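This report concerns only the one structure given below.
In this view, the complex is presented without one of its protein chains, the others remaining in place.
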Amino acid sequence: MMSRNAGLLAEDPVRVGLAGYGYWGPNLARNVAAADRCELAVVCDRDDLSRARARSTHPHARLTADWQDLLGDPTVDAVIVALPIAAHHRFALEALRAGKHVLVEKPLATSVGECDELAEEAGRRDLVLMVGHTFEYSEPVRAVGRYLAEGELGELYYVSMRRANLGIVRSDANAMWNLAPHDVSILCSWLDAKALRVTATGAAWLQDRIEDVVFLTIEFEGGVLGHVHCSWLDPNKIREATIVGSRKMAVYDDVAPDEKIRIYDKGIERSGGEHPSMGSFEDFGRFQMLARAGDVLIPKIQMREPLAVQTAHFADCILDGSAPLTGPASGRRVVGILEAAQRSLDGGGRPEAVDADVTTTEATP
Amino acid sequence: MMSRNAGLLAEDPVRVGLAGYGYWGPNLARNVAAADRCELAVVCDRDDLSRARARSTHPHARLTADWQDLLGDPTVDAVIVALPIAAHHRFALEALRAGKHVLVEKPLATSVGECDELAEEAGRRDLVLMVGHTFEYSEPVRAVGRYLAEGELGELYYVSMRRANLGIVRSDANAMWNLAPHDVSILCSWLDAKALRVTATGAAWLQDRIEDVVFLTIEFEGGVLGHVHCSWLDPNKIREATIVGSRKMAVYDDVAPDEKIRIYDKGIERSGGEHPSMGSFEDFGRFQMLARAGDVLIPKIQMREPLAVQTAHFADCILDGSAPLTGPASGRRVVGILEAAQRSLDGGGRPEAVDADVTTTEATP
Amino acid sequence: MMSRNAGLLAEDPVRVGLAGYGYWGPNLARNVAAADRCELAVVCDRDDLSRARARSTHPHARLTADWQDLLGDPTVDAVIVALPIAAHHRFALEALRAGKHVLVEKPLATSVGECDELAEEAGRRDLVLMVGHTFEYSEPVRAVGRYLAEGELGELYYVSMRRANLGIVRSDANAMWNLAPHDVSILCSWLDAKALRVTATGAAWLQDRIEDVVFLTIEFEGGVLGHVHCSWLDPNKIREATIVGSRKMAVYDDVAPDEKIRIYDKGIERSGGEHPSMGSFEDFGRFQMLARAGDVLIPKIQMREPLAVQTAHFADCILDGSAPLTGPASGRRVVGILEAAQRSLDGGGRPEAVDADVTTTEATP
Partner (left out) sequence: MMSRNAGLLAEDPVRVGLAGYGYWGPNLARNVAAADRCELAVVCDRDDLSRARARSTHPHARLTADWQDLLGDPTVDAVIVALPIAAHHRFALEALRAGKHVLVEKPLATSVGECDELAEEAGRRDLVLMVGHTFEYSEPVRAVGRYLAEGELGELYYVSMRRANLGIVRSDANAMWNLAPHDVSILCSWLDAKALRVTATGAAWLQDRIEDVVFLTIEFEGGVLGHVHCSWLDPNKIREATIVGSRKMAVYDDVAPDEKIRIYDKGIERSGGEHPSMGSFEDFGRFQMLARAGDVLIPKIQMREPLAVQTAHFADCILDGSAPLTGPASGRRVVGILEAAQRSLDGGGRPEAVDADVTTTEATP
């Protein structure tokens, strides 16, 4: 797509402006600065202290407190939006309208409608719009995805995920909007099925009406169940998924220093033989199912920092005209599920249909 | 209460008849045989193989395939019902009507109505009726209960529990009725609050309409949340509870060989100071909550086999006329919550009120 | 070998007399009682309390406080010696002279000379003499042995073993004679090489001149190194071996509840390429060795209680006339290594030659 990088020679790096240098911004800045095809051109933050920190780490980047200043900088090709969730849509939209390629921190926006508006704007202007579903760029997540795609686990039954920590407590979003976008995007990347219904329960103790803990059940077409437990009130840091298939099972533990994936050659099999009764009087209770347990494999995963892969992919999409793995359709899907989950949460756990799920196949922007 | 053990001299052991020698029965038999104040008098099972196994391990016990034979044995003081769940009510009722004290495996029955019928029968006849909420007799569970009662954890926020395993798959009950009675009874023993509402989601893959995995959320009066994840489709054996309070947090891991409880001196505290912004433009997003992490304590727990404690308690109640810790009110409470949960599960995860919760305080039978 | 079980019909179980019902005796008694081809005929212990415990668990066994009574019992075919180490030789010898087959707890005796005397006596009388190197009957130890024999790990470099615990502190032997017989017998079962030299260091804090901790290095023919750390002054129970070969490495953790063996596809390989220097001025310090890390495999091990396997094997040897896996040559080899180690310990860690090592191949007794 020549038109996309008109004005960019293939050998020029993408000049990136970063909006927001708070908690997460420094990680993005570091990866932009280290990427071969990127350059950290501008850092924009209203907070004096944040800009001071940015200056000491990235002395070559231009600093500004003024968002319009960033938008108006003609040397900036792309903007990364690392702001509170409620600001994602507005700042991403303004950046697109200013002709910038845009990478938005997860979630893409707070409603499907907002997502559609962003996607339309990016499509009309032929700009890259990408959302920071960072874990989709992580090697263990991709490895599990390959195992699933190749049928190694058999038919997928369910995935149970936990993402917990002590803090960081946010005041602009509940634990679900803060943490679950990762799990939902991972789930969607693994499953080739539409989300049908969502049930979410949770409670708010630290702040009024901002849930600290949320339990989320997602039913997919074909019967696969996803469950996400997200919490910022937990004594331990947990990032874990148990993936249960008809042939094998896997556990993905992102906190493990080294051995992040385990493939269990385990399952339950129907049996015709005789088994111990439950203590029977009426012939109910005979076992017909037998557990089968074989080897456990811990595959070697070649680790790369997911944020580095994501940053390089953003630059590649801009420079080579390719469609992002986590483009607007992916962002919209995750937001659609979370929107339904928020309705369920507001309704005391009432099941809610996911109205607008689409496949994750991204149209070329 | 003299009348209860009329005919029993204090020094005579309770003569127990065990109904059901299937999967769990041998554990009950072993503990009855080993208990100071009990004697394993009769083992009753229709299955020839089960009786043969009972004979080789307990050569002194009388064996019978005939339930009426057991009921009619005047030397039997008490009956333990270790049969499929659907049979609990009928066999317990018949045993009570035959004048026997009764210990029923969990759950006590399958409906609150059945529980009430059993309680009434036991009350009328002044017989001990007890349910095998075995974990309420476990030292780590009691230790957590003491920490909670003493306010060591501060105000309780939530408890998240997991009980998973590869098998044993039951055909007479789903994973919730099979596994969750333990977690719900533990929760009820820890909390001094009524259960108000329940939400349950799950799915059945191995057998038609028998859920292999269930996620259960219980809301208690006062805002405490309980969550139970039960599964017989998991590569690992997990029996774990995370207990989060306002001052401290605890993790109880029953699978750990030694260190079953950890008390974390951790919490989130409100702070008035200045903290790094989220990358702010609009003043949203400032942190006001700070994580606090101190020491971790692994208290020494003196281990005793819960089933031995439960068995001894059953004998004590019969011989000393005391009220069981897990009597009919406790059994009814757990069944009431599970009944509501089953309605929720049948309704696709719809929240359901727990109609009939009462405090766990047992009336003297 | 018909003569061995003259007087025994193949279908008669071996009638076993157990000498010593202290700490370990009850485990032996339980396994003898449960074995198909054995019968627990007599339990012999001078201690009244020990005999009382034996009576309540094994009501069918005859009890005696008199060793001569046991020896003189013509219905007893075999004797198990579970006494303090210093008594092994004397009681085993007397039992052989009384015409009994003998299983001695590890170690077989306290000197090679004593071992030879026992072997000769057993050989002359055509009796089975076996030593309780129980771990040689353990499935994980056998599995590692198979991996080694099949060359799966390549050339064996070294084995590092730890056997530690808090107590049980013995007063009749130091930690090495108490614990290391297991490790040394495991090592010998894995290695097809003679032990050449031994170095042992340690110290005694709790009791005068009874070492609580010993570190033992064994050099084998061909360059393989074995190291054993044994201690009864450790906060944790540890039974672990790291087995390092030229192609792969393995860790055997006997304390792990489930996953006792891990096979690491890891190694160091010579490389001709260019690598980062050490910060060079003189061209020393260039790396020529590269680490290679692949998958980790946790093979499914079908667990059986080693003591049950050992007990069954003892009966098989008696009834079928086969040579025991852990016969006198095996016992002598372990004792020979420990004798040299004790000399080293007494000499302040001075290296000592293992005089009399022989291959583990057992001559038919």
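Each chain carries a letter (A, B and C) given by its place in the written order, and its residues are counted from 1.
Assume contacts are C-beta pairs under 8 Å (C-beta built on N, C-alpha and C of every residue); 3 or more make two chains touch, one makes a residue touch a chain.
Remember, it's a predicted structure, so these values are computed and weren't measured experimentally.
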item: Which residue of C:Ala19, C:Ala61 or C:Val76 touches the chain not shown here; value: C:Ala19
item: Touch with the omitted chain, as defined above, among C:Leu206, C:Val255 or C:Met303; value: C:Leu206
item: Interface with the unshown chain - residue positions in chain B; value: 259, 265, 293-300
item: Absent chain, residues of chain C that touch it; value: 19-25, 45-47, 49-50, 67, 82-84, 86-87, 91, 157-158, 160, 166-172, 197, 199, 201-203, 205-207, 212-213, 215, 217, 219, 223, 225, 227, 229, 231-236, 242, 244, 246, 249-251, 262, 264, 266-268, 270, 276-282, 284-291, 293, 348-351
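The working rule: only the chains that are shown with their structure count from here on.
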item: Smallest count of steps, each to a touching chain, taking chain A to chain C; value: 1
item: Distance between chain centroids, defined by C-alpha means - chain A, chain C (Å); value: 53
item: Computed distance of Cα centres, chain C from chain B, in Å; value: 43
item: Between chain B and chain A, distance of the C-alpha-averaged centres to the nearest whole Å; value: 38
item: Multi-partner residues of chain C (each touching 2 or more other chains); value: none
